[in-house]
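One chain of protein is taken out of this complex; the other chains stay put.
Right, subunit A next:
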Amino acid sequence: MNPLGLYAPGTSPLHRAPAGPKLLVLLVVVTLVVVRSDVGWLAGACGLVAVGYAVARPPWARVWQVARLLLVLAVFVGGLQLWLVGPQAAAVTVLSLVAALAAASLFTLTTRIDAVVAAVERGLGPLRRFGVRPERLGLLVGLTVQAVGTLAAIAASVREAAVARGAGRSPTAFAVPFVVRTLRHADELGEALAARGVGDEDADERTG
C-alpha cells in the first residue's frame, strides 16, 4: 500500500475544507520549507503540520505508516548529511523533508482525489483560451496518485516471482519484468480510459 497516499474518511475541519485552497496552502508550505534554512522556523513548520494531524485525527495505523517512512528517511538522509556536510545542514534537510512530506501526506489523507481533480480543473479553467485542457491535467493528477499504488503492487508481485525462482537478489530478474508489466499496464489502462470515454470530450464539445 502507498503510505503517503489515499484518503482516510473523516469529518474534521481539514476534511471539510475545500480542496482548491488546501492545495494552495500545501504548495505555499512546501515552497517555504524548501527555501527557508532556519532550523527554528523549520521545527515550527513541523509542529504546525503535527497540529494538522491532531485536528484531522486520521486512523493511527495510517499515521504510523507515514511516521515510519519519515523516520527511515530522516535517519538515512540525516545520517548522510551529518557525515558529509555537518549537523546544521543535516537538521535543515531532515526538517524540510519531514515537514514537506508530512504536509503532503496530510493533504492526501484529508482530501478526496476526485475533489483535487475538480479543483485543478476549476483552477486551470481560465487557461483554456491558451490551449490548456484542464480536464486532461485534472485526470493526470488522479492517475498519478493512483499509479503509485499500482506500481507498488506490480513491484511486489515481480519481486515475489523473482524470489520464487531463486533470483531474489538479481536486479535483472526484477527490472525486466517490472518494465514489461508496467508498459503492458499502461497499454491496458489506455484502452480502459478510451472505453470509458476519456478523450471523447472533444467530440462532445463539437456536437454541443
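Note that a contact is a pair of C-beta atoms (placed from the backbone, for glycine too) under 8 Å apart; a residue touches a chain by one contact, two chains touch by 3 or more; residues count from 1.
In this text, contacts and distances are computed from a predicted model.
Between the listed names "Biotin transport system ATP-binding protein", "histidine kinase", "Multisubunit sodium/proton antiporter MrpB subunit" or "Heme chaperone HemW", the UniProt record for the complex's undisplayed chain reads "Biotin transport system ATP-binding protein". Of the candidate positions A:38, A:160 or A:188, contact with the hidden chain is made by A:188.
Of the listed positions A:14, A:118, A:158 or A:173, the one in contact with the omitted chain in the full complex is A:118.
Against the chain not shown here, subunit A presents residues 1, 5-7, 9, 112-115, 118, 135, 139, 142-143, 145-146, 149-150, 153, 185, 188-189, 191-197, 200-204, 207.
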